[in-house]
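Got a structure for you, written out below as structure tokens; questions coming shortly.
Here the complex is missing one protein chain, while the rest keep their positions.
Chains: A and B, in written order; residue numbering restarts at 1 for each.
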Amino acid sequence: MSAVTVWLRRNLFRSPVDAVVTVIAAVVAGWVLWRTLNFVFVTGRWEIIRVNLRLMLIGRFPEAHELRIAVTVVSLSAWGGVLAGIVRARQVKAGRVDAADTKFGVRRVADLAERFWIPLLLVVLLLALAGTVGPVIVAVLSVVAAVIGRLIGPVIGRLELPAIGRTVLVTVLLAIPVILYFYVVTAVGFDDWGGFMLNLFLAACSIILCYPIGVLLALGRRSTLPLVRVVCTVFIEIIRGAPLFVLLLFANVALGFFVPESLVPATSTRAIVVFTLFTAAYMAEIIRGGLQSVPSGQFEAAKALGLSPVRQTFLIVLPQAIRNVIPAQIGQLISLFKDTALAGVAMGSFELLRVSQAITQQDDFAGQGLIGETLAFGAVMFWAISYTMSRESQRFETRLGVGVR
Amino acid sequence: MTTAGARVPLWRDVRVLQWIIQLVVVAAAVLLVFWLYGNYTENSERLNIPTSFDFLDNPTSFEITGNDLSQNAPVRDAYYEGLLNTLRVSVAGIVAATVLGTIIGIGRLSQNWLVRKMATVYVEAVRNVPLVLFLIAGFLAIVLGVFPQIADAWEPLGLAVISNRGIAIPWYDGAGYGLLVIGLIAAVVAWAVSRWRQVLFARTGATPRTGLWAGGAFLAVVLIGWFGLGYAWSIPEIDGRLTTGGIRIDPSFFALFFALVIYTASHIAEIVRGSIQAVPKGQGEAASALALSGFQRMWYVVLPQAFRIAIPPIGNQYLNLIKNSSLGAGIGYYDLTLVTQTTVGNGSPAVPAFGITLAVYVTISLVTSLFVNIANRRFKLVER
Partner (left out) sequence: MRKTLIRLAAPVVLAGLIGAACTTADDEPDATDAVEESTDEPADEPADEPADEPADEPAEEPADESADEPADEEPADEEPVEEVQSGESLLDTVIANDSVRCGTRDALPGFAVLTEDGDHVGFDADFCRVIAAAVLGDATKVDFIDLETPDRFTALQSGEVDVLVRNTTWTASRDGGEGATFLQPNFYDGQGMMVSADSGFAALTDMDGVIVCVAQGTTTEGNAAAEANRLGLNWEIRAFEDVELIQQAFEAGQCDGWSSDRSQLTGLRSEFPAGPDALTILPETFSKEPLAPAVSDGDTQWAQAVNWAVLATIQAEEFGITSENVGDFADTTDITIQRFLGLEIAGDDGAAVLDPGLGLPTDFGFQVVSQVGNYGEIFDAHLAPLGLERGVNSLWTDGGLLYAPPYR
């Protein structure tokens, strides 16, 4: 028997029942595959995507200010590169990773390619669809910037900095995205952002804003003070008990009633408020789980050192708690990212899904039933990002597990 | 402790501080509520929008698909119907998603390469796409893409009518409440019979066969009630462009149900897989050593233990499914959310209307999680 037959018998045709299952599964798989390929390559009319690509990615962002997006993307790539470099250098220094692993070589490139080929493929596809030079230049510059950043990063990471220097470094690194945000937002307020950019922004904004609230709620719910606990618990349970979609609908029609007339928030702001509060309630539960996982010895040790309750919490317990539940937090980030599509349905916010629906009514495409194509494109965009994030999270989880045990 | 000098000053007394913190937090919360409420009344007054719940008595002026509620029925009836629709799709979805999720979760650990790969692709593809996309895609691809037009509807065995206008299945003819009462009586009788068998077993040691006896009693009572009260089956038939008889499942229900099941099953599959892997390997090996078949090993040994681990996370998925059912509004399924949305669109005041809806959803969620907690505790106790 050849190796192939052995493999087949072992993996597909173990027993008669198994063989039947395999045949049925093969038929189903073949049908789905055929339908998909047929749709993608034969029946799909992708012209609508090509024409509206800009609308789907950045919405109605004024053309005059596009350069700011380009600068931001390139800067963020460089920033990411530097950050990755610093982290890696510190891990090497702490002996947590093998220095040989970080050596640049075929293995490392292959590893990176294995991790990021999906978003990479997507970017290439988008560039091909765009058909203009601008995005290609931005993409190339981003890659270059990221590589340079990655090369500079370790140098910075290896520096023996005094306390002040370290503070300055951290501040600068933290300030860069904020500065970039203001750089873009001063030209075009985020109410005028749209497309996939808006999805990313809503998710990023809400996940950052939800942290302080989530941490306070988690601490409040675990507090020994009954009234504080009740207030936090009621809030968390109400938010978690209500569907996000209904909260969005409610905020859309009613948020304006609860603030003075002069403060009525625009659509994107409303969406951010809801996403933030919603994620904060979930984050509070995640962090609460993390807090429970911190051994009580840590508390006692901190107490023995004479730290005040506030310091015990914020210096000793909370960092460990948050670190313990990083995978769950990434999971929440992914689900938040997917949920941003609801802002379009519930609020008419001009995010990717809303764009997908709106462009089917354009003069050139109305009545042709192109919603399948536009939705498929949207699904691929969401999928590529979410899937990559969840894989990275799993990778991180395994690494974290190895480190702990 | 009695001397004044030894007493801790007020601002450092932990108890005092704790009370102050609590009071500040509660005062802040109360003030916030008052501030919001003040703004709300002021804005409502300025815009001349009612803040009372009187709108519940106004006529709905819309019709709920698949229901004979008239346009003149009060809004509160529409709310009630919406709630029922939400519960219908949730219960059906929970059952189906559990079954599908378990199958796929087991499939992910199958020894069959193809099954394993397909389950993995399914889970990874579905989990990472927003549910709302599935909803629309499911409607387009399944309801409109696969189901036939009414003219060439599928009629399996002449019992059901399946077309893109709905799935009509046989149903009883007569008052629903009567059946409910019969069911309750039957359940009580079955319970009594099972107790009796248990007592008999304890006294005489005769084989109890509780299930058989109880089931037989249940069936007997139901059959007596069915024929005694003159219930009959109603078989659906095509009548022009609609169907008559039986009960028709709306296509929007089907699309929502389908999307919820597909999406939730992918999450449940992951939980089931994790739980099966968490069952000690020795259990499965011991079962094999006892010469149980693959199915028996799974069904009698591994799955019961896995489900004990899986109850809390699966309960969470049930909650998510109930909450996600609100998305049915997008494809015209008249659940609680769409009723609220439509009635607000027709001029009901937004804040009270959505206030009711939110309160109902929160109550459903809390009740569900209460049940999950009870279930969890019961099964945990068995373990110890």
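Please note the rule applied: a contact is a pair of C-beta atoms (placed from the backbone, for glycine too) under 8 Å apart; a residue touches a chain by one contact, two chains touch by 3 or more.
Note that the structure is a prediction, hence the values are computed from the model and not measured.
Put simply, the hidden chain is in touch with A, B once you look at the whole complex.
Listed residues A:Gly30, A:Gly165 or A:Gly348: the one in touch with the omitted chain is A:Gly348.
Across B:Ala29, B:Leu56, B:Leu200 or B:Leu292, the residue that sits in touch with the chain not pictured is B:Ala29. Within the full complex, the residue among A:Val71, A:Ala84 or A:Leu216 touching the omitted chain is A:Leu216. Contact with the chain that does not appear here is found for just one residue of A:Ala204, A:Val273, A:Leu307 or A:Val380, A:Val273. The chain not shown here is touched by just one of B:Asp173, B:Asp239 or B:Glu285, and that residue is B:Asp239. Seen from chain B, the chain kept out of the figure touches residues 24-25, 27-29, 31-37, 39-40, 42-43, 46-49, 51-52, 61-63, 65-66, 71, 136, 139-140, 143-145, 149-151, 164-165, 239-242, 251-252, 329-332, 338, 341-342, 344-347, 350-352, 354-356, 358-359, 362-363, 366, 369-370, 373. Within chain A, the residues in touch with the undisplayed chain are 51-52, 54-55, 59-61, 63, 194, 209, 212-213, 216, 230-231, 233-235, 237-239, 241-242, 247, 249-264, 266-267, 273, 276-277, 280, 345-348, 350, 354, 357-363, 366-369, 371.
One rule holds for everything that comes next: only the chains that are shown with their structure count from here on.
Between chain A and chain B the centroid-to-centroid distance comes to 29 Å (mean Cα coordinates, whole Å). Against chain A, in their complex, chain B makes its touches with residues 18, 21-23, 25-26, 29, 36, 39-40, 43-44, 46, 111-115, 118, 124-125, 127-133, 136-137, 140-141, 323-327, 329-330, 337, 340-341, 344, 350-351, 354, 357-358, 361-366. Listing the residues of chain A that touch chain B in their complex gives 11-12, 14, 18, 21-22, 25-26, 28-29, 220, 224-228, 231, 237-238, 240-247, 249-250, 253-254, 256-261, 334, 338-339, 341-342, 345, 353, 371-372, 375-376, 378-379, 382-383, 386-387, 390.
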